[in-house]
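Note that one protein chain of the assembly has been removed; the remaining protein chains are unaltered in position.
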Amino acid sequence: MANIKELSKKPELLTGGHRLCAGCGAPIVIRQVLAATKTPVVIANATGCVEVSTTIYPYTAWNCSWIHVAFENAAAVIAGVETMYRSLKKQGKISDEYRFIAFGGDGGTYDIGIQALSGMLERGHQCLYVCYNNEAYMNCLSNSSLIMTKDGLKKITEIKKGEEIYAFDQKTYDLVLKKCTGIFDNGVKKVYELETLHHSIKATGNHPFLVLKRNGRGKENEFIWKTLEEIKPGDEIVTLKNLDEGESFKFKFRKVKKGNYKVAHLNEIDLPEISSPDLMKYLGIYVGDGWIRNEKGEVGFALPENSKEREIFLQLHSKIFGKKIRKDKNYVYINSVNLANFIESLGFNKGAKNKIIPSWVFTLPKEEREAFIEGLMLSDGYKIKNSFRYVSASKDLLRTLRLLLQITDYRVGKIHQQKKEKGAKCVQRELLKDSTYGYICFSKRREWNIRKYSNQYKYQNFLIGNKYFETEKVKSIKLIGEEPTLDLRVEDEHNFIADGIVVHNTGIQRSGATPKGADTTTSPVGKSATIGKMQERKDLTAICAAHNVPYVAQASPAYWNDLVTKVEKALNCGGPSFINILAPCHRGWRYNPEDTIQIARLAVQTCIWPLYEVENGKYKITYRPKEKKPVIEWFRSQGRFRHLFKPENAAILEEIQNKVDADWEKLQKLESL
Amino acid sequence: MSEEKGWREIPRGGMILEPGNARKYETGSWRTFKPVVDFNKCIHCLFCWIYCPESAIIVKENKMSGFDLAHCKGCGICAKECPKKAIEMVKEEK
Partner (left out) sequence: MPKIIARTGDDAVAEAMRQINPDVVVAYPITPQTEIVQFFSEFVAQGRVKTEFICPESEHSAMSACIGASAAGGRVMTATSSQGLAYMWELLYIASSYRLPIVMPVVNRALSGPINIHCDHSDTMGARDSGWIQIFSENVQESYDNTIQAIRIAEHKDVLLPVMVTLDGFIISHAMERFEMLDDEVVQRFTGEYKPEYSLLDKEHPITYGPLQLFDYYMEQKRQQHEVMKSVAGIVLEVAKDFEKISKRKYGLFEEYKMDDAELGIVVLGSSAGTAKTVVDMLRKEGVRAGLLKIRVFRPFPAAEIASSLSHLKAIAVLDRSDTFGGLGGPVFEEICGALFNYQFPDGCRIPVVNYIYGLGGRDINLDHIKKVYMDLAEIVQTGKIKELVQYLGVRE
């Protein structure tokens, strides 16, 4: 039993003046660990929050010897220090008792640091490794992902709860609509780009994708969920190739009446109330060649005199709007405030660099989509042999166009970039300045004679014959860096279509231990998985215990007495030791800074972070909550779990509660061995 | 803040030779709220001391004797955890 007054007499080994956030759990953990030491200590620290914030040159907050080397090797460094100590002690050059402690965040311990930790534990160095654990595990998509919804293609950031989103029915392989049950900002994460011939998507390494598992000749093939990290080039994933025939879009535009506007060019004009192939072709030309100047009430198009495009355009214009047009050598102009406002309201955006295809275009009937594409080709596209090429300075336009083409019977390649100098010809125009352009190549889909060669085609494309989906081989997966990410959850099917690819519900952790479940049916594996063990990707405490070291434990700074006692035991166990300590982070977990200890307590009371020790292989629970609280209280306490406590998620909540209960039972059984 | 030294004056190898000199860096200016203790309620359990991330609770002769306001960042953990509610977070005057 530790006596707090005795502990308080020791000199502070971590001083104030460090730059960790106000209310950060990590320095509380460190202060408690160091308070438990009775001899001089040497600390090795992995790169991370603590290391960076406590030693900003020329200041150090450490009152004891301390060394930081790199991210993954705190355990190896402290092993080196301890070995030198043993050597010098043996030679009689040192007589003092020392203790050696390594501090690592869960980042530098669980993955990149596990090699050095394992080595240190295995070799029997008399060192204590303390992991200050402050991260939970979520998988997610990049903020720039485009989702196929009932209202068309939208950015993931524009999706609202309750919106209907397209999903893949895992039993019938059909296209279905499901409601979105929540969106969640998941912060900046490391993101990979997965590319197939016709699609690309950015997601975190743990995001699950629907992958075809070929079981060999004579056996049934099936779909399984695999995380991006597990996917290899050559794996076949499910992509969207068609939507249901849509409906013409009804515009909700309100004209400006005479008298409301000062400009003389109010000019009457007939505006269509519903979309049509002609209008879509017209708008296609607008995207490439058109602009709007609201202040002049003008809509303009860059269509050179005597060109085929101008001819077609004039025909369309007179058919739809019947309005007078001003012409000069290179451009045509329509002076109408209402037309300008109308086109602006459609959502194509202005400016060459940020044009996009608005979501409603995706809901149109095929004929109208084709007309739109034709219009685009008249402006900035051209034909090369049997394929087409479309050029644009707007990357977003190319991304949305690529997906539009994919569901309109075209096959599209990747987005290429090229730089051209001022004066160079681009399509039919001369560039006004040095520019970087993107372009895509595409061609009409071939018709497969499915009846004649059904088995062969089925072998190449498992979903051939399916109206909406097909499979594509993964070409490459590259780490591209850190990006802001979002979680999206969909009811029932738990999948949706992002960037044309079928992906799993996010916010769900799929560990390597996902149960095989429905082996005998053709439904894919992955019964809606739980959040799993939220604070650990792997049970690192168990992994360390498996090294058969004298002492391993879990602790929480809310139970300082328990923590201090454990540290004392660890330092004096005569061999390597490991303690996993929860260190709440209010920035990442989203709660008020003053609640750090409260949260650290709640984790224990809900049995999400049980306090136990394994001393020479013997398990012992060191604290039993008087009243075991339900896990929902843990989730309720932090913003990062906001999406979980909706009535729709009751099932998942129950699963997690069951898992926590099961783990707690297991721990008690281990204790009785 | 210390005056920046030239390359001839700094210790070799990037070492910092003065342990705990971060004390000279005052983080008190981070605060919006500051802790105030009512010694009539305080039972000197020292929980505030063991839960403070900044080592900003001053303990003298086994008794809680005040706050190191040069470093206290005003996180409010001490006020939250005090079993006797003896600490109150008060808005910092300008």
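Note that the chains are named A and B in the order they appear, and that numbering of residues resets to 1 at the start of each chain.
Everything that follows uses one rule, which is that a residue touches a chain if its C-beta (ideal position, glycine included) is under 8 Å from a C-beta of that chain, and two chains touch if they have at least 3 such contacts.
The structure displayed is predicted, hence computed values, not measured ones.
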{"item": "Residue of B:Met15, B:Val36, B:Ile58 or B:Val90 touching the missing chain in the full complex", "value": "B:Met15"}
{"item": "Option from A:Gln115, A:Asn294 or A:Asn354 whose C-beta touches the chain left out", "value": "A:Gln115"}
{"item": "Missing-partner contacts on chain B, residue numbers", "value": "4-8, 10, 12-17, 19"}
{"item": "Residues of chain A in contact with the chain not shown", "value": "40, 42, 44, 51-52, 55-60, 62-70, 72-73, 75-81, 83-88, 90-91, 94, 96, 98, 115-116, 118-119, 122-123"}
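By definition in this document, only the chains that are shown with their structure count from here on.
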{"item": "Distance between the centres, which are taken as Cα means, of chain B and chain A, whole angstrom", "value": "38"}
{"item": "Footprint of chain A on chain B - complex, ascending", "value": "2, 5, 10, 14, 16, 18-27, 30-31, 45-47, 49-56, 59, 62, 68, 70-77, 79-81, 89"}
{"item": "Chain A residues touching chain B - in the complex, by the definition given at the top", "value": "4-5, 7-9, 12, 14-20, 22-28, 31-32, 35, 54-55, 57-64, 557, 560, 592-598"}
